[in-house]
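Working notes, structure below.
Every protein chain except one is present and positioned as in the full complex.
Residue numbering begins at 1 within each chain, and the chains themselves are lettered A, B and C in the order written.
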Amino acid sequence: MDVGLIGLGKMGTGIAKSLLRAGHRVTVYNRTRERAEALRKDGAAVASSVAEACRSDAVLTMLADDSALEAVVFGEGGILKALPRGGMHVSLSTISVALSDRLAAEHARAGQEFVAAPVFGRPEAAEAGKLAIVAGGPKAAVERCKPMWDAMGQKLLMIGEQQSKANVVKLTGNFLIATVLESLGEALAFARKSGVDGAALMEFLTSTLFNAPVYKTYGALIVEGKHDNVGFALPLGLKDVRLVQQAADAQRVPMPIASVLHDRFVTAMARGHERSDWSVIGQIAAEDAGLARAKSA
Amino acid sequence: MDVGLIGLGKMGTGIAKSLLRAGHRVTVYNRTRERAEALRKDGAAVASSVAEACRSDAVLTMLADDSALEAVVFGEGGILKALPRGGMHVSLSTISVALSDRLAAEHARAGQEFVAAPVFGRPEAAEAGKLAIVAGGPKAAVERCKPMWDAMGQKLLMIGEQQSKANVVKLTGNFLIATVLESLGEALAFARKSGVDGAALMEFLTSTLFNAPVYKTYGALIVEGKHDNVGFALPLGLKDVRLVQQAADAQRVPMPIASVLHDRFVTAMARGHERSDWSVIGQIAAEDAGLARAKSA
Amino acid sequence: MDVGLIGLGKMGTGIAKSLLRAGHRVTVYNRTRERAEALRKDGAAVASSVAEACRSDAVLTMLADDSALEAVVFGEGGILKALPRGGMHVSLSTISVALSDRLAAEHARAGQEFVAAPVFGRPEAAEAGKLAIVAGGPKAAVERCKPMWDAMGQKLLMIGEQQSKANVVKLTGNFLIATVLESLGEALAFARKSGVDGAALMEFLTSTLFNAPVYKTYGALIVEGKHDNVGFALPLGLKDVRLVQQAADAQRVPMPIASVLHDRFVTAMARGHERSDWSVIGQIAAEDAGLARAKSA
Partner (left out) sequence: MDVGLIGLGKMGTGIAKSLLRAGHRVTVYNRTRERAEALRKDGAAVASSVAEACRSDAVLTMLADDSALEAVVFGEGGILKALPRGGMHVSLSTISVALSDRLAAEHARAGQEFVAAPVFGRPEAAEAGKLAIVAGGPKAAVERCKPMWDAMGQKLLMIGEQQSKANVVKLTGNFLIATVLESLGEALAFARKSGVDGAALMEFLTSTLFNAPVYKTYGALIVEGKHDNVGFALPLGLKDVRLVQQAADAQRVPMPIASVLHDRFVTAMARGHERSDWSVIGQIAAEDAGLARAKSA
């Protein structure tokens, strides 16, 4: 396919590489041009404007938050104006349910197609084409993107016509991961203060009931106190917890664990961890219990 | 080995069968004798008293809570008196860290050996010999029980000389499972009220990041609203949350998610779910959100 | 003084009457004109537009939330355009800290004065001129309004030049009141289930340590289960909790009780209490404990 890709953070860059490796033509755009230029060696074309990236079968956006995406879509020279009737916008970002609903409405009004396709996976998975993707939108549009999904990920969930359902799934997933971080943090603080070796505990748990990637990966990071290698930054984690809370509030669903998570993320920010990986919230219980951080970081 | 086994609830009965199947001689005792008699057909001998079950290489106890175990150990005709010097008591129950420490001290004073070996797994796993076991106690004693561990389980963690560390691990594990129940309950309530199909959501999550037995098993139960098949009863779940909180309090570790869980279990009890499986706490968020239970139950 | 007053809900209407009674000339405006007309008998002039209400020494706004105030200020024919240079806008509403900061900036840019003066008190207090007022803004401007403060309230706190500090105080106060509601709800549910008479308990507590209006008023409402007389509606309470959380989040202050309150308000909304007074959150603990509501409502 011939695709535009706007937003070249770690995730966007990884996705660009996966698409290029699979043979797609990719025109990339980033506000700071250096990151775009760096992809030329992988075969990418570099656009000088958002509009230029919109002259493709589909324009993909992978941006940090609602306001970044709003600027790129609704701002001057933005996607809404630049995309032709019949054009397609695929939003890969983790954004609010409300913005997703608004994008669906505005693109429909402009005769454009809109697909919400947030992804699960850390930057290495993006670059390896091993993301898990949740796509919401008109069936035909989602299916037309199949070559793209194949290049980006190893698992696709088509969640239905209403785009924002995909965002709900993404937020739900991030809520569950953040819960794992916090619960491991509490469990390990309790175990450590009781004299139990954290590494032995995690080895046991992840080879039995909790034999899942998320427990293995994050359990090790929390036991070792390693949160400097930022796969997903703490402020983004806080942003996602807020998005879950706002969407759940709008649907009138009380989520007490989400409330605990919010307080934890805010505490971690106040304690100066904002440049760490979001897994650092797994250290807050230890700090509250008067324990020193495991090792590094 | 020649073992006594006291306490024939679902878990104890399953363990007895596994031990018998593996060729061990098992003398069983239960307060209501019927359950003991029922095991004769599997080859068990039936003891008429706690003392009779103590004339073996080791006496195993699998009881509901601290007070049941205290009665059997410290009560008249109890294990502490009946067990000879050099005898061994292996406690499989999920008990408090404090009681485990007390048992270690009292058995040592009586010249007896004590091993704490709580197990993970539902009754079917006990019967299939597929438990995961955490053993705490003197190395020689734990190793002498090896034929027994082999018959009971497929995974063994030897956590060290201090018996109660095994209980800490068990409580930690149950805390993490209960967290999964509650977080799935919140996630599914949010998803459902947002129009997302719960079964599709769980299928996606458990085939990607949350590819672990505990998410698969309990996710399905919560989506389907099936909590009548009681593998682990709600009041026992509440008991374990209390034990985590008490032990963490004693170590001065604040655990906010444990606090949320406590409130949820109490709410579930107050709402009349006490005869349900503990997975029913995964319905409380839905109830709070004004949703009707999925299907059955 | 010669004042315009926009927004004639229960609070705005009460304030209008207090101002008129004290001899001020008041020109009122409300989107649904009936409420404005009803004040003619008290001596008010009725404006046909926002702009008309801006031809005074000061225009006061008393609106339900941020978006209502934004519409009236920034919308077409709004205060920002209608108010002359040197004119004054006094915002009495409970709004976000962020909007207060924005209003300060925009009015300054337009050469207009802005005072944030949120008030404490139920509608009866507004009508009786017995509000407590927190005023933030340039000292001269706040002092020029003195005749107005005298008419409206019995207590004034001048909190400083930065207008939004007044909003912080207001949100802080509402947070503390909501905490009282929830804590009384929990305490009374516990007492009732323990066989203790709620009325006797409240009489004792409010004649000793908790001898304050907020405990007396709300304690009685919760004991009697009377939440139909809506002084402050549940959805407004939820709105204020959200505003506290957003402002605290922006300042990186984790507030776990605010999180509990948020979950309670959302639960109360989901359970169909949205037309009740916000004191209804004092019934949620009782509901969770399986108790029937005291009497009425």
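Please note the rule applied: a residue touches a chain if its C-beta (ideal position, glycine included) is under 8 Å from a C-beta of that chain, and two chains touch if they have at least 3 such contacts.
Only a predicted model underlies this, so the values are computations on that prediction, with no experimental measurement involved.
Touching the chain that is not shown, out of C:120, C:265 or C:278: C:120 (per the contact rule at the top). When you scan B:158, B:266 or B:291 for touch with the missing chain, the hit is B:266. Contacts to the hidden chain, counted on chain A, fall at residues 256, 267, 270-272, 288-290. Touching residues on chain B toward the chain that is not drawn are 238, 242, 245, 248-249, 252-256, 259-260, 262-264, 266-267, 269-270. Chain C meets the missing chain through residues 97, 120, 132, 134, 155, 157, 159-160, 162, 164-165, 168-169, 171-173, 175-177, 179, 182-184, 186-187, 189-191, 193-197, 200-201, 204-205, 207-215, 244, 247-248, 251-258, 260, 263-264, 285, 288-290.
Here is the rule we go by: only the chains that are shown with their structure count from here on.
Taken as a contact graph, with one node per protein chain and an edge wherever two chains touch, the assembly is complete, since every chain touches every other chain.
Over half of the residue numbers at the chain A-chain B interface are used by both copies of the sequence. Rotation angle relating chain B to chain C: 180°, from a CA superposition, given to the nearest 5.
Chain centres defined as mean CA positions place A nearest to the mean of all protein CA atoms. Measuring from the averaged C-alpha position of chain B to that of chain C gives a distance of 52 Å. Remark: chain A and chain B have CA centroids separated by 37 Å (rounded to whole angstrom). Shown for chain A are the residues that touch two or more other chains, namely 248, 252-256, 260, 263-264.
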